[in-house]
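Complex shown without one protein chain; remaining protein chains in place.
And now, chain A:
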Amino acid sequence: MRLALLALLARGPAHGYELKLELEKLLGVAYPQPNVGQIYVTLGRLEKAGLIEGEEITQSSRPNKKTYRLTDAGREAVDAWFEETSDEPRVRDEFFMKLALAASSGLADHLTLINRQRRQYLNSMRELSRLSASEDRDNRIPQLLIEGAMLHLQADLDWLERCQEELE
């Protein structure tokens, strides 16, 4: 979340709650939403690291709020983030570890593990379909996120079929 917050601040100063709302709107319902506390903690750390600068704004009727702006060092960090490629998801997979250890430990059965995992994936897929239908169709960023997650799941399900073919 550190870099997401820095990237949002590249457009101009904002306070914590604004950043939370902006992030929610951008990513949609499917993305795990950071709570406002996490955002404030992260902003505090970023400030300590010199990547952002906070300015206390006095408010008459409400508690003061703090507005943050990106520093030069912060801007460099965001630029570097966009510059580098991201790791592809999961070569490390806990389910695979279970599958690998099922037979040798004698504690679990391959087919049972596969079926249970498949149910989990199918239920997640169903939840994503539901989210996709509930999310505004024209809201492209959240829709793409959901579509990406569904394609990953489809691959996971295909891979379970392969496991079943090989291990049965």
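Following the convention adopted for this analysis, a residue touches a chain if its C-beta (ideal position, glycine included) is under 8 Å from a C-beta of that chain, and two chains touch if they have at least 3 such contacts; residues count from 1.
Just so it is clear, contacts and distances are computed from a predicted model.
Missing chain, UniProt protein name: "ATP-binding cassette domain-containing protein", from among "Electron transfer flavoprotein subunit beta", "ATP-binding cassette domain-containing protein", "Sugar ABC transporter permease" or "Multisubunit sodium/proton antiporter, MrpC subunit".
Across A:Leu5, A:Ala30 or A:Ala77, the single residue that touches the chain missing here is A:Ala30.
In the full complex, chain A touches the omitted chain through residues 29-33, 86-90, 111, 115-116, 118-129, 131, 133, 145-150, 152-154, 157-158, 161, 164-165, 168.
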